[in-house]
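The complex appears here minus one protein chain, its other protein chains still in place.
To keep things simple, chains are lettered A, B and C as they appear, and every chain counts its residues starting from 1.
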Amino acid sequence: MDFAHDSRTVELIAVVQAFLDEEVYPAEPVLRAELAATPGVWSEPAVVQRLRVSARERGLWNLFLPGAGGAGLSNLQYAPLAELSGRSIRLAPAAMNCAAPDTGNMELLAEFATEAQKAEWLVPLLAAEIRSSFCMTEPDVASSDATNIATSIVREGDEYVVTGRKWWSTGAMNPDAALLIIMGKTDPCAERHRQQSMILVPRNTPGVTVVRPLTVFGYDDREHGGHAEIVFDHVRVPLANLLGAEGAGFAMAQARLGPGRIHHCMRAIGMAERALELMRTRAASRVAFGRPLAEQGVVREWAADARVQLESLRLLVLKTAWLMDSVGNRAAMTEIQAIKITVPTAVERILDHAIQLFGGAGVSDDTPLAEMFAAARTLRLADGPDEVHRMSLGRAELSR
Amino acid sequence: MDFAHDSRTVELIAVVQAFLDEEVYPAEPVLRAELAATPGVWSEPAVVQRLRVSARERGLWNLFLPGAGGAGLSNLQYAPLAELSGRSIRLAPAAMNCAAPDTGNMELLAEFATEAQKAEWLVPLLAAEIRSSFCMTEPDVASSDATNIATSIVREGDEYVVTGRKWWSTGAMNPDAALLIIMGKTDPCAERHRQQSMILVPRNTPGVTVVRPLTVFGYDDREHGGHAEIVFDHVRVPLANLLGAEGAGFAMAQARLGPGRIHHCMRAIGMAERALELMRTRAASRVAFGRPLAEQGVVREWAADARVQLESLRLLVLKTAWLMDSVGNRAAMTEIQAIKITVPTAVERILDHAIQLFGGAGVSDDTPLAEMFAAARTLRLADGPDEVHRMSLGRAELSR
Amino acid sequence: MDFAHDSRTVELIAVVQAFLDEEVYPAEPVLRAELAATPGVWSEPAVVQRLRVSARERGLWNLFLPGAGGAGLSNLQYAPLAELSGRSIRLAPAAMNCAAPDTGNMELLAEFATEAQKAEWLVPLLAAEIRSSFCMTEPDVASSDATNIATSIVREGDEYVVTGRKWWSTGAMNPDAALLIIMGKTDPCAERHRQQSMILVPRNTPGVTVVRPLTVFGYDDREHGGHAEIVFDHVRVPLANLLGAEGAGFAMAQARLGPGRIHHCMRAIGMAERALELMRTRAASRVAFGRPLAEQGVVREWAADARVQLESLRLLVLKTAWLMDSVGNRAAMTEIQAIKITVPTAVERILDHAIQLFGGAGVSDDTPLAEMFAAARTLRLADGPDEVHRMSLGRAELSR
Partner (left out) sequence: MDFAHDSRTVELIAVVQAFLDEEVYPAEPVLRAELAATPGVWSEPAVVQRLRVSARERGLWNLFLPGAGGAGLSNLQYAPLAELSGRSIRLAPAAMNCAAPDTGNMELLAEFATEAQKAEWLVPLLAAEIRSSFCMTEPDVASSDATNIATSIVREGDEYVVTGRKWWSTGAMNPDAALLIIMGKTDPCAERHRQQSMILVPRNTPGVTVVRPLTVFGYDDREHGGHAEIVFDHVRVPLANLLGAEGAGFAMAQARLGPGRIHHCMRAIGMAERALELMRTRAASRVAFGRPLAEQGVVREWAADARVQLESLRLLVLKTAWLMDSVGNRAAMTEIQAIKITVPTAVERILDHAIQLFGGAGVSDDTPLAEMFAAARTLRLADGPDEVHRMSLGRAELSR
């Protein structure tokens, strides 16, 4: 047992840290200004595109992807880098081409796509020339139960016909999100987890209507393409657009979600560390009732609890990454569920304390705290609400 | 001891309930549409003004104000009505002319203003012809400690000169917020709680600059005039604009905050009841893993905990109102602090569970949950962060 | 709505308070010494019997019982008196003949017994000449589900034959517990809630074997007769010993538990108030790191949270009592469940904080804190674990 990072990881941590300090943090107010100056524009902000050039030059590119096209890092090596990127959640992941949902989509394509599909979609995604969205959640059903999915993918001759309504298609408001990966049912009569398939639908296919953007608390998340409600009205694509085999949709979704969850958790820890850093500064400088906030008991309690939580949860995330690397995603299922249900909650609590310490500035846009809170809060219900995973984990524990 | 409402209260509860059912709830989507159609407009929405006519006809007007000009209700009688108004927090309080910050400002004027001041400001406020804002919080200091206030009110000849920077001046983005009540220091050398005074400043006085709106978790709260940052640069008003005596500012602020806090708590309970009602509907209709959500254990736990919390906290709020009526606001200080630090936290937790039950719809604008969450969250830091009140209450308890 | 006690209650509060101050608190070390001097003795301590004489003279006798034989108080009037008795939980309730399980047994007899049964058992119980036990819980089944009860009550000729094993028969180690009230099944084939009956069994009936005492966190609770495991091996009693009708056992148990639960909650609040009083003294006198504990933040937080919890929960208990008086125990079911699942948990937390403040003295017998903790902890699982009631309450709330 050894708790030290290997040397490549130590080096990359320093490179990411330098990138943050030198370029990303200074770009945060630039992003804010650019968004304010371009109301209603859903394309990627220019500042993101500018940061990408630099990230790529620094070798911080596609770090999330283990195999060909990626940086060749293990999950354990990527983990602390993803954490750092979470410290500037609106800019750093996108700048390093490591932002959801594109990462999950690239993983799906890397693992399951045909060569032709890879050439058409994976290559430009890896180069950040296009963006993509993953269309799974539906407004009318509890999507945490995959058998509920109502979107149909019906084979008619040499085409598949997609019909349904999706929402929370993150990134899909961005007109450059050229690719939509849709989860639907090809065979509603098959065994429970063999009914679903995935299909690749270009965003500009006739029958695809992006109905409206959704907000998260009051945020539209325009900087990363927002969240769209989309109607698919008899959308026709060639048979070659099927991703993987018919009936493999559920298994592929599970495969996609494992790494997705750990990435989310890593970044969430980074958000909390950023919040804690802001708390330190605030607590040292703000005076109330004759003493700096840093000397007041409740602030120390918050700081102590945050540190303890972050240390223990980071270790759990790292061990999960190590398990994924050493025994595989499926064998790490318990740990993936464990971090899924604990990290966002813990991070949300730390953010809440930081907001409280900042008062009005904490809920406004003068700090990144409120928007990070919205992001962490959303993780508790994204990819299935925590309660579903908690039940599943509890059942497994009781039947060990 | 008797836990039944008196007959007048029972009657008024029915009237408010009917108003909600017949007019307010149906107006909620109308408000949403109107706001969407008028970006950047900070005036009061037409739908609010329309509801006001009806509220007034129904006798639901200025219910919050005990004496002349008000409805003559005790705090205990007003409490359940305020709670009901919280169920449609963006519309009902404003429609009944019972919305903060105007309520607190009207209370201040009713209690401390000269006849001339009343004629100029209180009369039109009671008629909802103008709106107002209360300018207390400052960006540069911890305003929970009143001695920190930096805004100066300096007497020069027959004028006072006001200089300072305020923020979180709720309602002040509304161009019809004709009156600003400013808290500042007239004598920085006086005893700690005698340094502050309040002064009435018309919003259109030279030197008043509304710098920018602030957001709360992404919301601009346009429907009630938002929250402004305002600079006062040597703003001159006549001596007659002083509210109350020099040095009485702190005491008047305390007097204002007592009823303000209890009103906030009443409405917050109403928000939670609304959320619980939404949960009931959702839990009955939504199916996951073969059973309605209402049959799943964790949802029942949430509902049980919510009901228990609401029943006990409502009683505490009602008792606080009874104490204010029977022994006065000052003698009810412990109870006011008690509800200030517990109700918003409990309500926030109920809202959080409701959001979780609704999934994506919960964080979006498709339900009122996310915006109610933002409102409840803000109460934990408004009028001094909870932590300050908790310390004060704890100190009192230990020295009983 | 009125939050003031009526005049009789105010008077009785003063009488009970005087009794506590003048006789009960001083008797606490006497009880401790007597128990230490009489190892293995399960009879009622002499100090309890001595206090009874005084309690009776002061008119503090059978306060819990509403009708004939009792003090004629309503639940609302009894509530604050029961709370006070909880401040010295091992002595005061017993001294006033208001201690479980005798109270519940007397209520059962008062409501359901024949005149002959009353003459034989209720009269001496009201006079505290004998003690009693209630035998419901069984070691082998989850007794929270009444259909699980395995003890059989079989009619054979002019006798009932009782066979089964019970435990947690509180008080039954006391040889003076002359009466055992047993819950068993007379008809296992009847409708779910009509299978159970109750029967009166003198403790000295052949076939009754008191197997062993049980401990609660190491305590044997000798001062009130401990908790026994009892085997009933073909115990024969006359038909006249049946309490109420055959099949009415479940309904009678429910009738018994309603008041029982509210009494437990009242006394538990008294325990917490006692703890808070001890905390105040300790916090004022104990110095660490140069300051009294009373000036340290976390102690203030504990005191504040305790005060808020106690104020709100006391109101909920009082309202429950008022409902029981005005609309009946059955209509107050939701409130009874609500206090059952919240009061002990809240009290336990306050006791935990008090223990922490006292350090080693807190977990030892040098303060009453540890034994009160054990008592409060037990309430969370007595009469059905909280979780069962929480589910039931949640189900009701979701289907309102």
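Following the convention adopted for this analysis, contacts are C-beta pairs under 8 Å (C-beta built on N, C-alpha and C of every residue); 3 or more make two chains touch, one makes a residue touch a chain.
All values reported here derive from a predicted model rather than from experimental measurement.
Student: If the hidden chain were put back, which of C:Glu246, C:Glu311 or C:Glu371 would touch it?
Tutor: Hidden-chain contact among the options goes to C:Glu371.
Student: So one chain is hidden, and I want to know which residue out of A:Ala14, A:Ala119 or A:Ala304 touches that hidden chain in the complete assembly.
Tutor: Final answer for the missing-chain contact: A:Ala304.
Student: In the whole complex, not just what's shown, which of A:Glu111, A:Asp140 or A:Glu397 touches the removed chain?
Tutor: A:Glu397
Student: In the complete complex, the non-displayed chain touches which residues of chain B?
Tutor: Touching the chain left out of view, chain B contributes residues 296-298, 301.
Student: For chain A, which positions touch the chain that isn't shown here?
Tutor: For chain A, the residues touching the absent chain are 1-6, 9, 76, 276, 279-280, 283-284, 294, 297, 299-308, 311-313, 315-316, 318-319, 322-323, 334-335, 338, 341-342, 390-391, 393-395, 397-400.
Student: Just the residue numbers, please: which parts of chain C touch the chain that's not shown?
Tutor: 39, 137, 139, 141-145, 148, 167-168, 214-220, 227, 286-289, 293, 296, 298, 355-356, 359-366, 370-371, 373-374, 377-378, 380-381, 385-388, 390-391
Following the convention adopted for this analysis, only the chains that are shown with their structure count from here on.
Student: Take the average of all CA coordinates in chain A, do the same for chain C, and state the distance between these two points in whole angstrom.
Tutor: 53
Student: Need the CA-centroid distance for the pair chain A / chain B, whole Å please.
Tutor: Here chain A and chain B have centroids separated by 37 Å.
Student: What positions in chain C touch 2 or more of the other chains?
Tutor: 297, 301, in rising order.
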